[in-house]
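Only a single protein chain was left out; the remaining protein chains are all shown in position.
Right after this comes chain A.
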Amino acid sequence: MPSASVLTPYLTRPNRTHTLTLLTSLLSSPSTWLTHSLLTRHIDDDPNAPILLLSLTHERAFHSDGLRKLGVPLQHLDRSGKYTFLGIADLPLMGGGAVSDVVLGAVESARAAGDGRGLLVVIESPDILLQTGGGSYSGVMDLVLRVLEVVMPRPASYYLLPHRLTYPTCRMSEHTIVSVNVDEALMRDEEHAAFVIGLGHVARRVFGLRGLETGVARDVSGVLRITTGGAEEGDVDGGKEVLYFVGDGGGVEVFERGEVRGR
């Protein structure tokens, strides 16, 4: 766990369900550490909630290592069937709609394993599907949105709501974390830009990672900007920018600009 007192209030799980948190990264400023921080916090809050991690950029071992360093009892989770990992090798990338079938099937079974507890779905770099021909912009967008929706047990199609809204009782918040790459070269691609911006409109919070404007520094890895997304209701603030530093061992420090750090 990074000694991230600055970041802590932003890592807490939202109290509404079916929310999307968007992480944007650059090739030079990867977002894995933030994904792991969010995951760790989530597991700390509810150790029995099921988790599905879909990564198109990393292997299972990479994430297991990173999470173990943060003190997550991953073996325990794995043994109880609460932790599901899907790598790029598990996806039939050549087929058209098959990818979403596999993913949605995994989401369904992960939710079933959770005994009614809220499921957390983490999707790392779904934008790769756009580049590899795994789907068009609307196809991949549809996949992410359906993951958001599958989480809730609801009759399909449309339904008439009674006068008072009564949701199926799910006290645990279900939540989706999506990380995408926003390198300038990629954003020039209309499909990619439409996908990323579309996610921004659906997200409740956007964590944007980028390099330092003043160039590379020895003790600062980059800038983290936290802003309110389009779907946030209630507590809104103007956003915040902090600096972060990823050490050799993978430990992360988050601090304010100009803050004096004890070394």
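Going forward, contacts are C-beta pairs under 8 Å (C-beta built on N, C-alpha and C of every residue); 3 or more make two chains touch, one makes a residue touch a chain; residues count from 1.
Following the convention adopted for this analysis, contacts and distances are computed from a predicted model.
**Student:** Suppose you had to identify the omitted chain by its UniProt name; would it be "Elongator complex protein 5", "RNA polymerase II transcription factor B subunit 2", "Ribosomal RNA-processing protein 43" or "Cytochrome b-c1 complex subunit Rieske, mitochondrial"?
**Tutor:** Per the UniProt record, that chain is "Elongator complex protein 5".
**Student:** Consider the whole complex, including the chain that is not shown, and state which of A:8, A:57, A:109 or A:228 touches that chain.
**Tutor:** A:228
**Student:** Specify the residue from the set A:17, A:64 or A:132 that touches the hidden chain.
**Tutor:** Of all options in A:17, A:64 or A:132, contact with the hidden chain holds for A:17.
**Student:** Out of A:77, A:182 or A:254, which residue would touch the omitted chain in the full complex?
**Tutor:** In the complete complex, the chain left out is touched by residue A:182.
**Student:** For review purposes, identify every residue of chain A that touches the missing chain, sorted by number.
**Tutor:** Within chain A, the residues that touch the unshown chain are 17-18, 22, 24-26, 29, 136-138, 141-142, 145-146, 148-149, 152, 156-161, 165, 182-184, 187, 190-191, 193-194, 196-198, 200-202, 206, 208-211, 213, 225, 227-233, 236-241.
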